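Following: one structure in structure tokens, then a few remarks.
The complex appears here without one of its protein chains, the remainder shown in place.
Read from first to last, the chains carry the letters A, B and C; within each, the first residue is number 1.
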Amino acid sequence: MRAEPAAKAREQKSGATGSRTSLAQRFRAYLGHHRQNARDSLLRLLSAPVQSAMTLLVIAIALALPGMLYMGVINIQALSGSIDTSARMTVFLQPDADKADIDALMSRLQAGTGLASVTYISRDQALEQFRESSGFGEVLTLLDENPLPPVLILEPESIADADAGFLETLQGELETNPLVDDVVLDMRWLQRLQGLMAISQRLVLAMAAILGLGVLLVMGNTIRLAIENRREEILVVKLIGGTNGYVRRPFLYSGFWFGLLGGLLAWLMVWAGIFLIREPVAGLASLYQNPFSLIGPDLRQLSLLLAVGALLGLAGSWLAVAQLLHKIEPE
Amino acid sequence: MRAEPAAKAREQKSGATGSRTSLAQRFRAYLGHHRQNARDSLLRLLSAPVQSAMTLLVIAIALALPGMLYMGVINIQALSGSIDTSARMTVFLQPDADKADIDALMSRLQAGTGLASVTYISRDQALEQFRESSGFGEVLTLLDENPLPPVLILEPESIADADAGFLETLQGELETNPLVDDVVLDMRWLQRLQGLMAISQRLVLAMAAILGLGVLLVMGNTIRLAIENRREEILVVKLIGGTNGYVRRPFLYSGFWFGLLGGLLAWLMVWAGIFLIREPVAGLASLYQNPFSLIGPDLRQLSLLLAVGALLGLAGSWLAVAQLLHKIEPE
Amino acid sequence: MIRFDRVSKRYPGGRDALADISFELHEGEFAFLTGHSGAGKSTLLKLVMLMERSSQGQVLVNGKSLNRLHRSQIPYYRRRVGVVFQNHHLLFDRSVFQNVALPLQVSGYPARDVAKRVRAALDRVGLLDKENRNPVALSGGEQQRVGIARSVVHKPRILLADEPTGNLDPELSAEIMDLFRRFSEVGVTVLIATHDVVLTTRMRCRELKLHQGRLVQGETVES
Partner (left out) sequence: MIRFDRVSKRYPGGRDALADISFELHEGEFAFLTGHSGAGKSTLLKLVMLMERSSQGQVLVNGKSLNRLHRSQIPYYRRRVGVVFQNHHLLFDRSVFQNVALPLQVSGYPARDVAKRVRAALDRVGLLDKENRNPVALSGGEQQRVGIARSVVHKPRILLADEPTGNLDPELSAEIMDLFRRFSEVGVTVLIATHDVVLTTRMRCRELKLHQGRLVQGETVES
């Protein structure tokens, strides 16, 4: 306990009345506070490693699940690209059709619009393909004579519903051609594909909804609970003259770090998950003579996860602090 | 403030020395404490509905995801039951084989061991089936003559790897039979099935691992954070002479309620999820002439979710309280 | 500096904690606020620093009614007030130094100034050697002194203290009162709620006495 000289008392008085700190000083202090908060909140996170790790893991899992879903969608897109999925029209020609006539028909078709490709398959080629793709190859070797006619495969430029009409018109036109025996518009697989798509769409939507909700809730709730433990801090800082922004800052940084690190961890989890099933998928694909191999998460996914994690962390802590701030406000 | 008469003071003295309460009274009080805790913790949960709802939703989502996985597994099992998945051997007979000889061969095969069924498919039936199943029906109508031989389909009793040998022996035996033209042991689909199984197994394992970890962490962390807000309660009750069991009780009940209600909510979520994709799945199945329809979660799943939720809730709060108790213990 | 104008405060679901209070404190005045337990002392102090709002009447500080202070202005108002809370309100997740530095950091003081001022304040309450401790590792009286250091570190214009010496021995109490008195001598308005009869009688200052929420002594408003 020291006696305070009068001079000091005078300084104090002027200090109590004047504006005390210059704007530049204030701004420097403001930046300093940001820097310090960023560091402190990270240190605080590291100083209770077990508990922080638990919270981080929860956040990471919450982020990893939609991440995996996203990778699933990407891979299915890639897979369906590698599978032959265009609608096709099969034109069965007369077995004894002249090759020159066929060539003429093909050039006419190729000159027209709406078709992406016109492919000729001779009788021998047809038999070969049939043997390979149908699984009934063994049966065909028993046949003395090739029962298959030559075939033209027409692929339209798009498989949109609007083009179904075009295909049907073309079908009618071709059926009247003397070269043509029959025209088959294979739409059944389209129906199947659409059925599959309907399921996967709903599944993806349902999963995305539940996971999106989950991520929001898990992050929000985790941060809320973590913050409620520091309720006293909010109260005291408010009582001492801290603005809402000042009160929020350390929590925003905490949320930011949790989200960012959670995003990083989530990326690693997704990567590990893909790694785990990459081999059997490749094995399966090779059975179908498909060179498909799973696409793993790359840097774009990483930055996406980091960004989403950090944003959700910020949003979660903002909301949680706002709630607490609202509660301790008088009136 | 009242003056205390001497008589009361005496009673107090004896009270301070004697054992105070009988064992029966104590036991009644113990039961009463349980009842009261069960009620109080539920009321506490309901008294902060928004926050409890958030915590509950987090727990429910954590439980619903493995619940959905489980329903997926159940449905895939049911689906594969409805698909013809037994290994089969196709015996192509000579086109001109005598029906009586074929019947004799069939009875001999049926009398032997290792075969689940022996089915005869006549040439007409074969053509019909081929038309239906191959998608190449249109091609076949172009043929003047039925190119398919009569066929025997042999289904072994099991498709275990050990039986592959048996099937091959049988194949060799049949190939020497004059009635038989060729024997095809269709194993390719088996390889495909195994490939698919390998993927789904790893997927299910990976998902189960991540989800199991997720459920544990989310529940544990949520309850830990919820309890840390009541740290003072633990401290005070300990200082006042509460045993660890007494301290734990309200938290165990809280965890129990969170887990139980979370399980209920999770069941509803799973049910809603299945409901959402039931229709497109049925549509898809009907395309394949498959009467398959998704199995929804039933009461067994409900009780499983409730039990798992309640158990995890109890375990989570036990751990969280043990951690706090350990921290405030002196020494 | 502080003026109460027929102020009443009723907590939700209670009787009046304060009823029809009027008084005025000038700049640099030093006054005690006394009264039995539950008389309304803390409530009165809470009204001045806007932890509670009056149910009726007006609290004027520096001529301006606190009722008309916009919510966003409250933090800046509070920075000019120093408060010793009855229940200390220290933060147990940081050191004594950081606790005392809080009011300065909140107002954006440069770090260099902060350290100097915090050490000066801690020195005045005799805790300079404990600046790196966590407040949990302090005795009750030491915690109270940390609260006192925090209330004066930013040189407020108004100093409110709620039972600041409840956990201090008589010598220390006298020293703290001296500290407060010196603040009032340089123009700070000081209002101290206390039960310590020895102190109040010895110091012979103005005494505002509450009884059941009513001012029964010291209410002279010069207007």
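The rule we apply is simple: a contact is a pair of C-beta atoms (placed from the backbone, for glycine too) under 8 Å apart; a residue touches a chain by one contact, two chains touch by 3 or more.
The structure displayed is predicted, hence computed values, not measured ones.
Although one chain is omitted from the display, it touches the following shown chains in the full assembly: B, C. Residue B:Thr243 is the one among B:Ser117, B:Thr243 or B:Ser303 that touches the chain missing from this view. Take chain C: the residues that touch the chain left off the picture are 11, 14, 34-38, 41-43, 86-88, 137-142, 144-145, 162-163, 166-173, 195, 197-198.
Although one chain is not drawn, its touching partners on chain B can still be listed: residues 1-2, 4, 9-10, 12-13, 15-17, 20-21, 25-26, 28-30, 32-33, 44, 230, 232-233, 235-244, 246, 329-331.
We adopt the following convention: only the chains that are shown with their structure count from here on.
Seen from the Cα centre of chain C, the chain whose own Cα centre is farthest off is B. Relative to the centroid of all protein Cα atoms, the closest per-chain Cα centroid is that of A.
Inter-chain centre distance (chain A to chain B, centres taken as mean C-alpha positions): 27 Å.
Averaging Cα coordinates per chain places chain A and chain C 57 Å apart.
Separating the CA-averaged centres of chain B and chain C is a span of 63 Å. Residue positions of chain C with contacts to 2 or more other chains are absent. In chain A, there is no position where the chain touches two or more neighbouring chains simultaneously.
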